[in-house]
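Shown below is the structure under consideration.
Note that one protein chain of the assembly has been removed; the remaining protein chains are unaltered in position.
Let's turn to subunit A:
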Amino acid sequence: MVSVPWHSRVRHYEAELRSCRAAVASVDFGDYHPLKPITVLDSRSRRGGRKGSTSSSSSSSSSVAPDPLSSLLEGTDPLSLFAALSIWSSMAGCKRNINPDTQTCTTREREEEVGLDFEPWAAKRGEILARFTTTEKLSINLFMGSDKSKASSPSSAVSEKVRTRLEELDDLEEGSQREMMNLSQQDYVNRIEDLNQSLKEAWSSDQKVKALKIVIQCSKLLSDTSVIQFYPSKFVLITDILDTFGQLVYDRIWSMCSDPHSLPDTFSAEDVNDTAKETCLNWFFKIASIRELIPRLYVEAAILKCNRFLNNSGIQETVPRLTAMVRGIGDPLVAVYARAYLCRVGMEVTPHLKDSLNKNFFDLLASFRQIHGDAVQNQLVLQRVEVPVYLTLYSPAIHWILQCVAYRASDVLLTEMMERCKKLGNNALLLNSVMWAFRAEFVAARATDFISMIKDCDETGFPKHLLFGSLGRSLACADPPESERLPILNEAWKVITKVRNAQDYITCAEIWVEFTCRHFTKREVNTVLADIIKHMTPDRAFEDAYTELHSVMMKILTYFHNFSVLFSMEKFLPFLDMFQKDSVRVEVCKSIMEVFIKHQQESTRDPVILNALLHVCKTMHDSVNALTVEDEKRSVSLLINGFIRMVSFGRDFEQQLSFCVEARATFCNLEPVIIQLIHTVNQLAIETRRVMGGSHSRKTAAFVRACAAYCFITIPSISNIFSRLHLYLLSGKVALANQCLSQADAFMKAAVSVLPEVPRTIVVEGKQRSSESFLLEFISSFLSTLLVVPDHPEQGVLYLVRGLLNMVQDYTWEDSSDAKVRVYISALPLLAAMSQESYLYTILNVDSNETLYGGDPKFVAEISRLCETLIGQVLDHLKTLGREEGVHRQGSLAFSLFSCLLAHADLRNNKLNQLAVNLWNLSHKNGQCDTRISVRTLEHIKSQAQHSELSHLSDMLLRLSLQSRA
């Protein structure tokens, strides 16, 4: 083993720093921001404000200014560019909304007649399907056979034998009559879906007539009102088929016209060729000859759009005719849904044709009596359906019709419609839809009127809680006049509180909570909560209403951001207690914490908030168990951490510490929270130090020691080894900063003793990775801290450094890894720094080794010995590498040792000098060295050599040769 005596280079840190530093140009913080495009507004005034900058540097800073990032982006950064864009587009959107009723009817504007604020049918669809269900058995009667058996059919009176081809349209498969009985709802849905499929198949296999037959048969099902509760859903399913059909026909004719080039979107009938017209006309003739009223109506409505191919006024003429045709439907429910379909198609195809929409509504009013007629009543008795249930079946259709009618309609028209509704008896059903579909502002302005109308309604008809629900929905979006608000709430709640059925009650109450929160204070909300608790507690009714209760909670949280107010509501916590199912409870707690973190601006010490939130957080924490997924844990931890960060007792540090102690006990299962707590306590210690100006009194000294103790006993409970290491190091530094030497020592020792436990691989983001780089990183950081840690009086010199190096030696590094040697090399700078007379950095009020030993030669000698050993180890390792394949590694290791020597060793010493030259040669021997780095190193040496005390480097420079790549 070659032993090279170590001599550290004497460093003059201050002088070096001065020589390295560029000319100082301080910038005012006020107007400087690194991301801001650099523009000099008033260079003269700024120049005055600069300290220590010469005029030349200031002028250069303003002229050199173009910063590459900002010049790339032409002066605006992407974020502000986006922001500007979105403002622009929203402005454009506004403009569009302001004048929707332009007279000229270019298609562009026509399309805009239906804006984004129109709730599309697709949104209603799912809602209806989910709401109107049945457990009764359904049947599909597909009358695919010709109805020869129907003796009473008037057609047979004229001619029994002869059938025209037109009538044969009714057969799908000759003579077959398929009736499927006893279908469950799901079966029914599947069957309809099958029909939809077979429609598409028939179409694509060019069996157009069969496709038409399927559609006709399907729409025939709509005239059947058995199992009436299911009717709205049936309507949805079947109109889906009709939509498909309409689209198929339209596309087909469209494609016939698109030869040789496709039609523009704004085409008129003149652009359509004769063949396409003829085909289109054929469809209409076929449909016009459909025997039954309801299929004829629906199918013609489905292909309404195709009228565009025939003539330009076709749609305008057809819609009113179809509207009038609906009058022929006797069953009011069937009729109202047919109207809804017409409105829907009308809105889609010609949204500007308001008149027929209105006509639909007025016709509906005219035939409104039918709903309470005998025929209906008999049917209800037969099917054992109660009137309130029956009436709610109308809601989706009337909602939709009114929504179409009311969309962007004038207040005058709305008022007229309302008046007409008022005149009818039994108008609760209409009233409900009016409140639902008319503009919220319109309803809100007349809320008092509505309430009195609702009161006048018949008790046995439409359920009142639904009426109040609809009113509440409008009031949640628009504000009624200020003076009416309290009476409205009182009136409404009077009715709501009388609702018996818990489910009905909570559906309605949930809606009204928003209105209450929006306009009233905690007192009223508290009352409302009390009422909800009162209603929902009996028979544990809340168990079936968690979604609604959660929504109540969310609404309260949306409007009350002040948590001291929130928790001072008497009923808030009891309300929270109603969430008894664990999963729901945790969700609610999460929402509360999310709102808290989002809206709590400043830290708090309010005991009410703390207690309540601690309780909330504990609930979340307790939900975590062995089966909880990682993400869930993370999100819960994040929320709890947010809470902990928001807690501050100001100058009352002891209180804060005791809070942390309590929190640690409460949240012991969540590692991120524990880590956060350690950080908080460390921060507390540093804060104390800051308050005391660096020197502790007896009391604060005891306190920071307590903090250190807290950290020391908490850290071992963390399982992640690197978190533990870093926290030890961090806490050690904090302890050191607070002059707790023995504590700091303990932390360091603990860190060193944990090192051997570091596994060779760790899991990072779900992947196995070698821990080596993390470990090296930590050790470097640790080493740099060790410079300021004073030696323990009872232990040997450099006790910690030796301890660390021993651990490194004993650690089972990966085979074929240079990590150990790299640690050795990185320890050299530390040792060199330690042998200086004054250290690079020290801690205020802590005596480092420099003062302890005062540059004692024995101490320096000890360091040199250590260095010697290290270099020896490195050189040995280099030798072994030379024998193996690792010439590349040998080269780079040699080079890093060379750099280290260059920077930290006194190269006036011949042996060291020789070693350095040897290392240089070794690193270049195999041509594994990056030439650019070599060149740069040489340049560096050259510039260093200009300093008087480093002039020996120029001699060495002559001996370092650059290897030309042969």
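Following the convention adopted for this analysis, a residue touches a chain if its C-beta (ideal position, glycine included) is under 8 Å from a C-beta of that chain, and two chains touch if they have at least 3 such contacts; residues count from 1.
Everything below uses one rule, namely that contacts and distances are computed from a predicted model.
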Per UniProt, the name of the complex member that is left out, chosen from "Ribosome biogenesis regulatory protein", "Vacuolar protein sorting-associated protein 26C", "Fibronectin type III and SPRY domain containing 2" or "EKC/KEOPS complex subunit GON7": "Vacuolar protein sorting-associated protein 26C"
Residue touching the undisplayed chain, where the options are A:H12, A:R131, A:R327 or A:R651: A:R327
Of A:S268, A:S289, A:Q580 or A:N611, the one touching the omitted chain in the full complex: A:S289
Residue in contact with the excluded chain [from A:N190, A:S204, A:S262 or A:T275]: A:T275
On subunit A, residues whose C-beta touches the chain left out of the figure: 152, 154-155, 157-159, 162, 164, 166-167, 223, 273-275, 277-278, 281, 284-285, 288-294, 296, 321, 324-325, 327-331, 334, 363, 366-367, 369-370, 373, 375
